[in-house]
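A single protein chain has been omitted; all remaining protein chains appear in their positions.
Up next is subunit A:
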């Protein structure tokens, strides 16, 4: 199992998200649900209360409207009833007492009915009398216009007291005044019955006035009109004094929307400049009234709710018949005035709800945190159980190792288990040798490469601080060994080349003190499994005590051991089938000045023939083998002579042929080498087939720069090395099939005009990059 797997299949996908949703989602959903239910109840309750309050409000407004209607009727009644009474009295009275009847009746009415402003009486001849309030409540002012032929019309003014006594009398010219030209006279005569005029402004008093006029025939057969003028100021005052809700208003309008009395009267009058026809509500200043009146015009009278700028208003409109005309009574009040308590009640409920929800949320949060904590604990328990399980398996495998305490066995399992448990990149067991001044690596295991090594020794002098720490039996842990002065030297000597940073050291304690140390490099779990490391340290200590040999003695033996007399170095020159430069042709140097053959050779063709093991084992008879090889060697020498090669050298199973070994590039060298390769292949195949053997060789050719020269003392050896040498060998090793010649891209480029090649493919070769290789098939 690879230690750096991205997904560990033994771990089932975590249901953490699901559990988190369960822990968070359910409480949140519950709280939201509770909030929704409470809010729903609150809203429903508010709606119910509001609806009830509005119904009550409507009833209240209807009763108020009735009251106002009665009030308006009682305001207008004296005019309609009084005019009828006056008409009857005047109609049956003698013309001579007509003025007296008018005076007596009207002045009595005027004193007792406050809303009456004045009385008119006029006949068809243009005679006219008016009775108005005098300078105080008890006085009356009578103005009479009696038209006499050949005389200009003159108003006769009389101021009388309560008893009818004339206090003052004067005259003013009447000018062109004629009552018959006024609407109250003309319209009334035309109507022939009690007639109400439209409201109008009296210029003298600047008051909005309404006139009820009735016509009658006098005994002299003349047509008379008796009129009672009522000031709407009284009605206005009454309407303004009404209290509707907390801030509601009432207004009286005619059907065309002219304001007659009530709220907004003054503003409308000011805006209209006293013209009754223009006294309409301004939508800018009275948007609610305007909208309510529009609603009335569309839907007729009744109670309804209008909304202006997001605020609801209760309105009620009612018709008030006045003569042949109809007035409209409009009552408007903000809905809040009536349902305010419902809102306040709802707000209070909401506040309580929010408090309850906050408390519930707090409890939910506590519950959630508790659940998460339980989850974490469960995961920790599961993890520690898994770790314990893993450790026990590891311990079991160590314990079941049959040669655990056998000093002859290396027990490589120990470092492997240590590295595996602590996830260390490298685990090593070191021993303090008996001289007390040397630390020796018994076994070091590289987990990534899966390789063991050992045998390094470190002297006290190099690692004084580290050695001191180890010999005192201290456990060391450092994340940056390079910066830690205790292990800095150890890092430089042992760790830096490996590239590890962190170090964990656990001492191996024997009966008489520390006998070694276990080092774990880049081990993230080292401290977690420190008890396991201690156990392994104990096992190692037991192993040490079981080992009877001393490392010092072993080292001494090793140092004292001399190379056996048999191991005499071979003369390298013996490997040459063709001594370097021995042919001395094609501008190559001759053997005499081979000593000068040193340095860089820019374009050397190198061919490596790799013979497989089988050639040695194919025949049982060694002598027959030797004979075969011998004939092949002779053949190679012949070919070398024919093709002018520089050298042929046989090294074990390989034959290395070199051509073009000169300081100036020899362009023909590759050509000669390829020829030689083909000839060698053909001849070798022929020889092998004669011996009834399968082809057992592969050939690789490369061309390129190499270094070389004579090396050592006498006998000197000539050697070449460079990339071309390695590549040629690689070509031979990696030839696609036995008996094939594989060449590099450089060779192919130089020879493609003269030889036939087959491309094998592209390969990545470390150090050389991407390259193509070709199989040399034959000559063109």
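Everything below uses one rule, namely that a contact is a pair of C-beta atoms (placed from the backbone, for glycine too) under 8 Å apart; a residue touches a chain by one contact, two chains touch by 3 or more; residues count from 1.
Throughout what follows, contacts and distances are computed from a predicted model.
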Out of "ABC transporter ATP-binding protein", "YacH protein", "NADH dehydrogenase subunit M" or "Nodulation protein E", flag the one the UniProt entry gives for the chain missing from this complex. "ABC transporter ATP-binding protein"
Among A:612, A:631, A:683 or A:719, the residue in touch with the chain that has been omitted: A:612
Sort through A:138, A:397, A:664 or A:689 and give me the one touching the missing partner chain. A:397
Interface residues of subunit A toward the undisplayed chain are 1-2, 4-13, 393, 396-397, 448, 450, 612, 700, 730-731, 733-738, 742, 760-766, 768, 770-771, 773
